[in-house]
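For this depiction, one protein chain was excluded, whereas all remaining protein chains were kept in their positions.
Note that the chains take the letters A, B and C in the order they are written out, and that residue 1 is the start of every chain.
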């Protein structure tokens, strides 16, 4: 009964790891408690997005991940 | 005592040759008489320009070529 | 429309890729391209480009769809590195072959703006004082905003 949370970029630095297994289900309201204050405040940033199984949530506060889902926490992008 | 008149592009087709020696001096008012009606009307086109020794005249009607000068008659350009 | 979209884990030669692309499109009137490299300025020792497998390459394909929907092209190439890059190394190559030059130009321009600030990459630089995450410059966001994306 687990959800995999993937930390990308500077969120991986904050988390001190690239991914973590957390108990399913996982909702937006759970994140601060599960991930800690630092990550939770980074998630509040409008430019931080959340994807579930590769689908980016239009409203990240609607997060509702089930067992086996992969939740990715995505800081602002920069490529090229 | 000659001016070389160089015909470029479709003006060379009209002239039936690439260049011609004409008597110096050569002024704008002389061109119709020297070159004939067809070329003269092509020269009236605003987009037809005249260069003397590689310098394009801002006002082609100010043409005043001397012995040894090269006068180029330049139709609308198209490159690339 | 021939499409060549790749997320590359190793160094590549943009000149070679571009030569092959040109050969693959002998009938196109024009080919516009852009090569982006790691700038060897400051004291940047290494650049890391992070990608996320569920988003980065699928997002590049979505970008290619957008480009193809917007401009009539004969061919489109988007190659982008992931992983660790040294100064001078190629990060990205975008090329578009088209009948008309403005279509090719705008397609490349648009794709580059998207890759810089709207695609699923994350970038950090290692300098003498350690690693630093890089976010798009204000200019990059302005560039992208020209296209309503």
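Assume contacts are C-beta pairs under 8 Å (C-beta built on N, C-alpha and C of every residue); 3 or more make two chains touch, one makes a residue touch a chain.
Given the structure is predicted, the values throughout are model-derived calculations rather than measurements.
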{"item": "Touched by the hidden chain, restricted to displayed chains", "value": "B, C"}
{"item": "Hidden partner chain, touching residue among C:70, C:99 or C:132", "value": "C:99"}
{"item": "Interface with the unshown chain - residue positions in chain B", "value": "6, 8-10, 13, 51, 53-54, 56, 70, 72, 74-80"}
{"item": "Missing-chain contacts mapped onto chain C", "value": "14-16, 18-19, 22, 26-37, 39-41, 88, 99-102, 104-105, 108-109, 112, 116, 139, 143"}
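Criterion: only the chains that are shown with their structure count from here on.
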{"item": "Cα-centroid distance, chain A relative to chain C, in whole angstrom", "value": "27"}
{"item": "Distance between the centres, which are taken as Cα means, of chain B and chain A, whole angstrom", "value": "74"}
